[in-house]
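Read through the structure below, which is laid out as structure tokens, and then see the notes.
With one protein chain held back, the other chains of the complex are shown just where they sit.
Coming up: subunit A.
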Amino acid sequence: MANSVIEFRQVNKSFDETKVLDEIDFEIEAGKFYTLLGPSGCGKTTILRLIAGFADATSGDILFEGQKINELPANERQVNTVFQDYALFPHLNVFENVAFGLEIRKISKTEIKTAVNEALKLVHLSDYGNREISELSGGQQQRVAIARAIVNEPKVLLLDEPLSALDHKLRKEMQGELRDLQRRLGITFIFVTHDQEEALAMSDQIFVMNAGKILQSGSPVDIYDEPINHFVADFIGESNIVPGKMQRDYVVNFDGQDFSCVDAGMKPNEAVEVVIRPEDLDIVAVDTGQVNVTVDTQLFRGVDYQISAHDKMNNEWKINSIHKTSVGQIVGLAFEPEDIHIMRYHETEDDFDARLETYE
């Protein structure tokens, strides 16, 4: 790729005997918003630390604009980090914190002043230069951390769960602001989160990780609509996952019936998993839909009802519906062939992409 900023080639990282990153391979293009998404402990922070230079890869190459940077010390890398705990310097005030990187680079006092004030304006903290860090709220500290990083105009900004300490409302607000900031500055963002909703809302591209591996990468829509396996389907949003069998291309059997679908390229009679998102299911009168289910529980959530039901093969179905049902009632579920997504067991991302190529 011509404008790849960061590239990992078969990167492994172990602490003593435990492997925390397993053959990580990816490329980051300039100017986009990337997200590393995965449960706690899957290795997201470790990837950021390798990019920033706080840790060494056990094996593999890390490239920055095509140059190997494995040996380059952290202070010489053109990336800046917004730390999970912000890591603001408590002995310096807001202005001095933001000016830290510029002072190290021996930039003139007047230029520093202009740049710092501009960065503070960008994060809506113009009047806060003289404040001590201890006088700021969590949200304000987080903004200072962002200002301190972006004032250096890095090629890549690494953000390690920067919103996780904020309350729900502020968090939503900051998601929008961060996304906005990234677009305006045109800096490549690598954002880490364990919150799938946040990842879907903000990213151009998501890397879904688990247990030290990247399972799938793609746009939020791709990953949501075509998860590669059970873990991804389950982690990204709610989903109904039922076992099935691929009869032939475009026909899948589950719950004892054949359904047409839009997936192909599997072996005949191959065992597969079928994914249907709860919001794609419509509740209809019994026998008028594709599957009949018995309602087990129903939860009112304000906007809609969250219904849990089971079919005759005892597969569990989650349905989000604005129509009320009652527990014990048998209802029909209606869905379209496009709502069905088929996942093969143990398919690698490369094979998955290659198979999609053959029929899409």
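General observations
By our rule, contacts are C-beta pairs under 8 Å (C-beta built on N, C-alpha and C of every residue); 3 or more make two chains touch, one makes a residue touch a chain; residues count from 1.
Throughout what follows, contacts and distances are computed from a predicted model.
Look at the chain that isn't drawn here: its UniProt entry, checked against "cytochrome-c oxidase", "Acyl-CoA dehydrogenase", "L-serine dehydratase" or "Spermidine Putrescine ABC transporter permease component", names it "Spermidine Putrescine ABC transporter permease component".
For the chain missing from the display, the contacting residue among A:V20, A:C42, A:I62 or A:A99 is A:A99, taking the whole complex into account.
Note that of A:G31, A:G129 or A:G332, the residue touching the chain absent from this view is A:G129. The chain not shown here touches subunit A at positions 52-54, 73-76, 79-81, 83, 85, 87-91, 93, 95-96, 99-101, 104-105, 113, 129-132, 148-149, 152.
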